[in-house]
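Complex shown without one protein chain; remaining protein chains in place.
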Amino acid sequence: MLLEVKGLKAGYGPSWVLHGIDLAVAEGGVTALLGANGAGKTTTLRAICGMIRTEGEILLAGKRLNGLATENIVRQGVAHVPDGRGTFMELTVEENMRLGAITRHDRDVAADFERMFELFPRLKQRFRQQAGTLSGGEQQMLAIARALLLRPRLLLMDEPSFGLAPLIVQEIFDIMRRVQREQRVAILLVEQNANLALEIADTAFLLETGRIVVSGTAAEIRQDESIRRSYLGY
Amino acid sequence: MNGFIHQVIAGIATGGIYASVALALVMIYQATHHVNFAQGEMATFSTYIALTLVQAGLPFWVAFFATVGVSFCLGVLIERVLMRPMAHATVLTHVGLFIGLVLVVSNLTGWVFDYTVKPFPTPFHDGPLLGGLVTGHELGSTAVTLVVLGLVYVFFRYTRLGLAMRAAAYNPASARLVGVRVGWMLALGWGLAAGIGAIAGIMVAPVVFLEPNMMLGILLYAFAGALLGGIDNPGGAVVGGFAVGVIENLGGTYIVGTELKLTMALVIIIGVLLVKPAGLFGRVVLSRV
Partner (left out) sequence: MASETPLLKRLLGVDQRVFWALGLVLLVAPVFTVESYRLFQLTLAAIYAIAILGLNIITGYNGQISLGHGAFYAVGAYVAAIMMDKMGLPYWSTLPAAAVICGLVGFGIGFPALRLGGLYLALTTFSLAVAVPQLLKYKGIEQWTGGVQGVLVFKPDAPFGLPLSSDQYMYLFTLAMAVLVFVLVRNLMASRIGRAIMAIRDHGLAAEAMGMDIARLKTNTFAVSAMITGLAGALSAIAVEFVSPDSFSVNLSITLFVGMVVGGVASIIGPVFGGLFVVFVPNLAEEISKAAPGVIYGFILILFLFVLPGGVAGLLRRLVARLLR
């Protein structure tokens, strides 16, 4: 397992939002984290990135992440596409992308830029533009490109479909599947749209009010009528 | 006519000083949304360090760079020791810390270096050039200012570190998520601002002479310049600084006289707030949510 989370508690104030969850993300696989609004999905991603107070254990390839500052966790190879996309609105698309690779000192950055243009041709068109002028879908693409330019081992994605038109969502998920296959990056995908997420995920965890209530392969969960009805609502 | 042109040139020369200090203010403002009221005092302290080094026999430019280096370190230190622990305190607390800093630095300056007004050497040809249109020091200090501003521009626009600093200033949470060490970027910003302030102090000291309150009026003009250009826009602050320098000199010569120069800065500040609070180049960020 690339990422192992054991007995993780996390929260913002004095009380916990997560009450001791266990989850794991396999090397090079896609793991979906599902659940309703307020179940603690975003909180889980923030906890992994050290953005909030935590208790329990978070291991990346056996190395403890808890207690590290966010920037140091990121430097271990954890990229995060945050909710709200985290675009640097005042900077250009180019600068946003350069920031994605800011911790890298190897010579392949230029090649990776080309690869991102191939995946997201629209970013090339908008290269010199201020990122704040991009549409929601373009900003989501930029956020993914920025995360991939880190060359992460683990990619955390927070609701990439949020607020986007279905066609664009489809485009983005197609690209993610392609990236995942070609680059062998492990993805932990948080989604409210369970159907969509289970299509590309290998395994899935279902979160309810801060606890994992169901876990299994994506196929199992997709087929289980009762889970679908009681938790996923379709 | 010659007099007029000389006033404009002299205005540009002092405007460069204001522009530097305004830039230092805006850099800290962008990163922390605080106005460093102690910027002037810190620069004065630095200028005394330079004078001490020159009097100790160091060549001017060696003293210059040594002072900038020391000031940079002091700036970083102040951020780490004083500002960092209070990062989440109220605005009033932050302003209080700046005022505390003003008090400590200005009085320490007086205590250590005494209160007498001291002449400060210029490294440039000392006297009129181009038929009295400009003095050597005016020309030299303007050149130094322009070089500094150019370097700062190149640093922020084209270097990896400059980009990281801008990212940390605009969006600290996102900056952390791409691996930028945001805390150090703030400290670095303080260091750079202190270094730029030191250069401004060294360049203006031969003109206004060195005393513990040397930078007080200059800080006021820098405020005016920063507001005129847009407090969130470094380029605007620079243009605003130069503009205020020219306005000050022309206004001082032809309208209100030198006695009310500080009041002119106040009038510019209030005028900007009344007419165009965002400043001339205050940026409106386009955003389609």
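For clarity, chains are labelled A and B in written order, and residue numbers in each chain start from 1.
Convention: a contact is a pair of C-beta atoms (placed from the backbone, for glycine too) under 8 Å apart; a residue touches a chain by one contact, two chains touch by 3 or more.
Keep in mind that this is a model prediction, so the values were computed, not measured.
Trainee: Touch partners of the unshown chain, restricted to the chains that are shown, please.
Mentor: So, spelled out: the chain left out of view touches B.
Trainee: If the hidden chain were put back, which of B:Leu216, B:Leu250 or B:Leu280 would touch it?
Mentor: B:Leu216
Trainee: Would you write out the residues of chain B that touch the absent chain, in ascending order?
Mentor: So the residues of chain B touching the missing chain come out as 33-35, 37, 82, 85-86, 89, 91-93, 95-97, 99-108, 110-111, 115, 216-217, 219-220, 223-224, 227, 259-263, 265-266, 269-270, 273-274, 277.
Assume only the chains that are shown with their structure count from here on.
Trainee: Show me the residue ranges of chain A that touch chain B in the complex, using the header's touch definition.
Mentor: Touching chain B: residues 49, 51, 69-71, 74-75, 79-80, 82, 86-91, 95, 98-100, 102-103, 130, 132-136, 146, 150 of chain A.
Trainee: Of all residues in chain B, which touch chain A in the complex?
Mentor: It comes out as residues 160, 163-164, 166-167, 170-171, 173-182, 283, 285-289.
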